[in-house]
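Would you mind keeping the following structure in view while I ask a few things?
Yeah, one chain of the complex is gone here, protein chain that is, but the others are all in their spots.
We just call them A and B in the order they show up, numbering each chain from 1.
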Amino acid sequence: MTIFWFSLKRSFSNTTNLIFLTLFPVGAIFLPMGEVWPFLPYGYQFFGIIVLFVGIRLATIILEDRAKGVVKRLAVAPVTHFQYLTQNLLAFSIILILQSIIVIYGGVLYGHELYHPEWLLVLFISFSFTSLAVALAWISLYRSKETSFLVYMSVIFLIVFLGGLLMPIEAFPDILQRIAVIFPTYWLSEGIVWIVFGNDISEFLLINGVLWLYTIIFLVIGSVRRIN
Amino acid sequence: MKTGLDANFFINGWRFLNIILLIHLWIIGDSNAGNFILILLLLLLASLRWRLSLPAWSVLFDLFFCLLYIPYTNISHYGLALPLFELVLKGKWLYSVLLFLSSIILLSSSDFIFWHLLQAMLFGAFSYFTLKNQHVQLERLDALRKSEYELERLKTDLLKANQSTSQQARLLERNRISRQLHDHLGHDLTGASLAIQAYEHMEDQQKAEQLLEEVKKRIQRSTIHLRETVHNMSSTVMTGAERMEEIINDFHQFDTSFKKYGDTFSVPAYIWSLLESCLKECLTNTARHSNATKTDIDLQVTDALVRLSIQDNGTKQNKKTQFEGSGLRSLQLRTRALDGSLSISNEDGFLVVCVIPLQEGVDRD
Partner (left out) sequence: MRVISTMKFTFFRMVREYITLLLLLVVPIVLLTVFSFVLEGVTTETGEPLINEQNVIFVLVFQMFGGALAMAYIHTDFFTERKQRIYALPFNQTLYAFSIMVCGIVYSVLLGIVLMTFSEFVFGADWGNWLWAIYIIFLLALLSNIVCLIFTFSVNNFKIAERLSEVYGVGFVILAGLIFPVPGNDFFVFVNTYVNPITLAADAIYGMNQSHAGEAWFRSNILLIASGVLFIVMLILGKRKIR
């Protein structure tokens, strides 16, 4: 588990990462309630965006490894690429899970009405994994850390917007409402709606199942070993 | 080496295009979020096939998912194209035909699905044969490459052998010369020298005369032997720098100038043979491919190396024919076998520089 501990420490060593990893989630707790929409406080509606950002921040560490030739050296080290990938992802997911716990627990303490905090936590954790997997697949397309991050920022904005996290999906034209289902963010916003209004647990499980399906697909796509 | 596009690129492209087709059908069709999961499941299998090589029975999963969704959505009919494609791709003709016929007969769906499944089968078959051919070609290429490497090694070995043979020949010749000098000249000259020493101490006049006659005879004989030995040793063909000059003078297509510096006699024969072929190759190349009017040949011999540079003033050099010509390539190989280097530049006219180190102590003394 050396790689695991190392990547855990490394994720916190960078100042910008520290801000992304701690300040933003804490800041999310203190965002106000919306009037009509969203149904949860803004910080919780937008937490998905933060999770996406944190996902790419963490995943670019793997990209950095590739650029510095660490992946090439790993090929001759007594460590399989699979171990390297799983331990890194495990460390990243633990960070994301901790963040989700802080946000939910902090929100409950702060006195937000979160309806079912425990289910919200499950939803956020599922989405965290999806975000990591998407980021992993995304960086497998790039050589440069900066480029991948900058382009991903705009992609995040698009999928968040089209997935219905920034605006209620009902306000979209019909065709966009159909297309929205393609994006993982749609399922997150559906999950949030379920937290507020839903009562059939199987629907919620389906939503999480789809998020996990996305996770597996993107993990498979992103697990390619690329050596620069 | 440049490699062409892999057939797998198109196979994966087809898989993902098919998924996009399903998504499109889903958007313009029922757009039920539940049915989208079928597409995700098929996408998962497609990406798994992209990364790993799944066994043929894995199409059962695709089939199962499609069959599961048949009561709910029309998309699963189109989705059947994926398992069908995979079956044909693996060469399971019987199963694929069975699946094709059963889906056409049992589902009794639209004509479009018939054509869609048919093209999936066709592309599957095409990919199957392409992959097979690709495999055969790769093996053939490997075998060719292997034999090419072996040839190259053999060539290097031969060149090395050539060098050592030439050295051996030199040593043998040197031994022969020294033996001949020793046997014929040495014997007579020593005799003559001893006789002259004895002559100085001789008192008897007549005996002294006789001795002097003997000395004269011996010296005469050794002069003849010396002449014979030298005559036998010197070769009738021209070698070295003279030979190069001869080659250059025989060339009349364009102006040539030849300059040489240093002690050209210190260059061993096997290097001369290389320099000679280099010079010939360059001159013919220039005559054949270039519009040059003048060629400067420059030969420098120092204690440590020989440097031959051939520069012409041609302007329309065809880079490809010049650089990839097998003549220069084999010359390059030969110079490398002698630890030298042959560099080519066509920036200003065409320039070939051949540098070969002279191994001290081995060939020069």
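Everything that follows uses one rule, which is that a contact is a pair of C-beta atoms (placed from the backbone, for glycine too) under 8 Å apart; a residue touches a chain by one contact, two chains touch by 3 or more.
Every value quoted in this text rests on a predicted model; they were computed, and no experiment measured them.
Undergrad: Among the chains present in the display, which ones are touched by the chain that isn't there?
TA: Contacts of the unshown chain, counting the full complex: A.
Undergrad: Which listed residue, A:94, A:141 or A:167, touches the chain dropped from view?
TA: A:167
Undergrad: Hey, which of A:26, A:150 or A:201 is the one touching the hidden chain?
TA: The single option touching the absent chain is A:150.
Undergrad: Extract the touching residues of chain A with respect to the undisplayed chain.
TA: 15-16, 19, 31-32, 34-35, 42, 46, 146-147, 150-151, 154, 157-158, 161-162, 166-167, 171-173, 176
Everything that follows uses one rule, which is that only the chains that are shown with their structure count from here on.
Undergrad: Report the inter-centroid distance (CA atoms only) between chain A and chain B in whole Å.
TA: Taking the average C-alpha coordinate of chain A and of chain B, the gap between them is 52 Å.
Undergrad: How about chain A: which of its residues touch chain B in the complex?
TA: 175, 178-179, 181-182, 190, 206, 209-210, 213-214, 216-217, 220-221, 223-224
Undergrad: Which of the residues in chain B come into contact with chain A in the complex?
TA: Touching chain A: residues 23, 27, 31, 33-34, 36-37, 40-41, 43-44, 47-48, 50-51 of chain B.
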